[in-house]
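Here it is: the structure, laid out below.
One chain of protein is taken out of this complex; the other chains stay put.
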Amino acid sequence: MATTHSRTLARFMLLPSVLLLLGWMIVPLCMTLYFSFLDYNLLSPGSEEFIGFLNYEFFLTDPAFLASFFNTLLLVGGVLTITIGGGIGLAILLDQAIWGRNYVRIMVLAPFFVMPTVSALVWKNMFMNPVNGLFAHFAAWFGAAPIDFFAEIPLLSIIIIVSWQWLPFAALILLTAIQSLDREQLEAADLDGAGPFSKFIYIVLPHLSRAITAVILIETIFLLSIFAEILVTTSGGPGYESTNITYLIYTQSLLQFDVGGGSAGGIVAVIIANIVAIFLMRLIGKNLEG
Amino acid sequence: MGSITLKQVTKSFDDVNIIKPLDLEIKDGEFIVFVGPSGCGKSTLLRMIAGLEDTTSGNIEIDGNDATATPPAKRGLAMVFQSYALYPHMSVRNNIAFPLKRAKVPAEEIEKKIASAADILNLTDYLDRKPGQLSGGQRQRVAIGRAIVRQPSAFLFDEPLSNLDASLRVNMRLEISELHKDLATTMIYVTHDQVEAMTMADRIAVFNAGVIEQVGTPLELYQKPVNRFVAGFIGSPKMNFIDTTPTDNDPTCCLGVRPEHLSISKDMKDSIWTGKVGVIEHLGSETFLHVHVKGKGTLTVKADGECPIVYGDDVFLSAQENKIMRFDTNGIRIS
Partner (left out) sequence: MAMNNKNKSKLIYTLLAWSISGMIFFPILWTLLTSFKTEAEAISSSPSLFMFDWTLQNYQDVLQRSPYFNHFWNSVVISLGSSLLGLLIAIPAAWSMAFVQTKRTKNLLMWMLSTKMLPPVGVLIPIYLLFRDLELLDTKLGLVVVMTLINLPIMVWMLYTYFREIPNEILEASRMDGASIGAEIFHVLLPIALPGIASTLLLNVILAWNEAFWTLILTAADAAPLTAFIASYSSPEGLFYAKLSAASTMAIVPILILGWFSQKQLVRGLSFGAVK
């Protein structure tokens, strides 16, 4: 249904959201871009001067950047591996006939709804603390030395925490996808003599591929911006061992007050995210057709 | 006060031209049917009259006033949709009351109008049910009731019977025709079913690919189709077409004769074509025989219910000369 009358109306109805989102995205982004070309420090306001790409040079050659870049990759890659692998497994398991399926679902889904600061603190203090945490107690029972998680394996510890939070998301999406699988395909495979492993590889996995791709892309977008868990556990340390790009920019901008440098970092982060976003948008575009 | 005039109306979506420049005059109080194959533009034209689609160019006049830019709410027309489009969250009563409430009709009058509409349409027992609890035919009536209470200048029906099963369709056809006699309001009715068109219409407009091929009374269209398309569209079973070669004297390149105008016999006297009988359809009241005529294709013949001819028989076909239609290379009827 389209008449000029309704189309004009529709434009008015869209205006607030479009303007707001435009303002939210374009204006600050342009300002970040502008700041990135300035030597601007909050501690000495008023002495900004244009320095071209110097901020970018400093940022990209800073060893902290290199470290945080790799940490970001490890963080995202690690969480993706655990959540997708675990998610597929959980999805298959939850698809089976089991007693108390609803209760199992509640338990599996719960971590996703816990706020990140609570998750991080609970894991840090009550599980990973090398003196009072449960893992330390378990280690003592077996006569082993407790691991000081955040001192020895800070990044891995954060990966564990974040994976715990995102596993339910992957499991839920993949479970929904599995349940949309046409049962008759599996029955036909049964008749053709396929065992559970072949059925998984040749039927279930291809059907899941679209959902898996979606989960990978969506999680990546969010995982690039992991922040609270780092802030609350390691503050990026020791050194830069658990700093990701988001946290690095945060420290530069708001802790070191280097607005110029932080802005350059922000733009770099946007570019990286854009690359992933392009793929995600293509996927969404295809979904909108169907 | 329900006359509608279309002047050089066209419709295009992007670059695709759906409706070519079209003129049509709909008289006050008449029951006119837009009929044609799927995609011919009849529903689009109806929606343009309703105001739900813009015209690309041209004018639509309602009772002499230019309504081309008027929004649907203000055109004074009522529409019955193919899916009935009832408000699922409202009772039947509130569905029918909705347009009256929009028009700020006082509550007492609303009650009266609902009661009278419910009476006409046999809905009084269902007034407090929700659409989900009604059958297809009942929902159909609620949709009509909602349209009636508005006392519109004209009713627009968009294939209202296609979602009903066959026997219900026959009943509803009669009900709608009776409604028209009662209300004497203009009704524009869109359908792809030529039986509905023939039985219900005062006039029929036959559409084909965005063009009106012919407008006329059902009998006019049946007896004097203007071209091959109309001849083949109106009448069930379809008219038989036989290709011929035109000569210098006779530009006919196609003959058309309706199954009911062909006589079949085992006797060669006065016959025009001869062939072998294929499939026979016995309906009890009549019989349809499909005869394979060498070189001319398969002709359908209507015969009496007790026709004794069987599969494989050799038969002879004849027809009255004035019942055989002739068409030229452009499909226009010559005779």
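The letters A and B name the chains in turn, as written, and every chain counts its residues from 1.
Simple rule for what comes next: contacts are C-beta pairs under 8 Å (C-beta built on N, C-alpha and C of every residue); 3 or more make two chains touch, one makes a residue touch a chain.
Quick caveat: nothing in here was measured; it's all calculated off a predicted structure.
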(request) Decide which residue listed in A:A64, A:A194 or A:A277 touches the omitted chain of the complex. (result) A:A277
(message) From the list B:M1, B:A69 or B:A103, pick the residue that touches the absent chain.
(response) B:A103
(message) Among A:V79, A:I158, A:V204 or A:I267, exactly one should touch the missing chain; which is it?
(response) A:I267
(request) Name, in rising order, the residues on chain B that touch the hidden chain in the full complex. (result) 50-52, 71-74, 77-79, 81-83, 85-89, 98-99, 102-103, 146, 150
(request) In the full complex, which bits of chain A touch the chain not displayed? Write them out. (result) 1-2, 6-7, 9-14, 16-18, 20-21, 24-25, 27-29, 31-32, 35, 90, 93-94, 96-101, 104-127, 131-132, 134, 137, 140, 164, 167-169, 172-173, 176-177, 180, 210-211, 213-215, 218, 221, 224-225, 227-228, 231-233, 245-246, 249-250, 253-254, 259, 262-263, 265-267, 269-270, 272-273, 276-277, 280-281, 283-285, 287-288, 290
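Just so it is clear, only the chains that are shown with their structure count from here on.
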(request) Would you kindly tell me how far, in whole Å, the mean C-alpha position of chain B lies from that of chain A? (result) 59
(request) Please give the residue numbers of chain A that touch chain B in the complex, ascending. (result) 1-5
(message) List the residues on chain B that touch chain A in their complex, please.
(response) 47, 51-54, 71
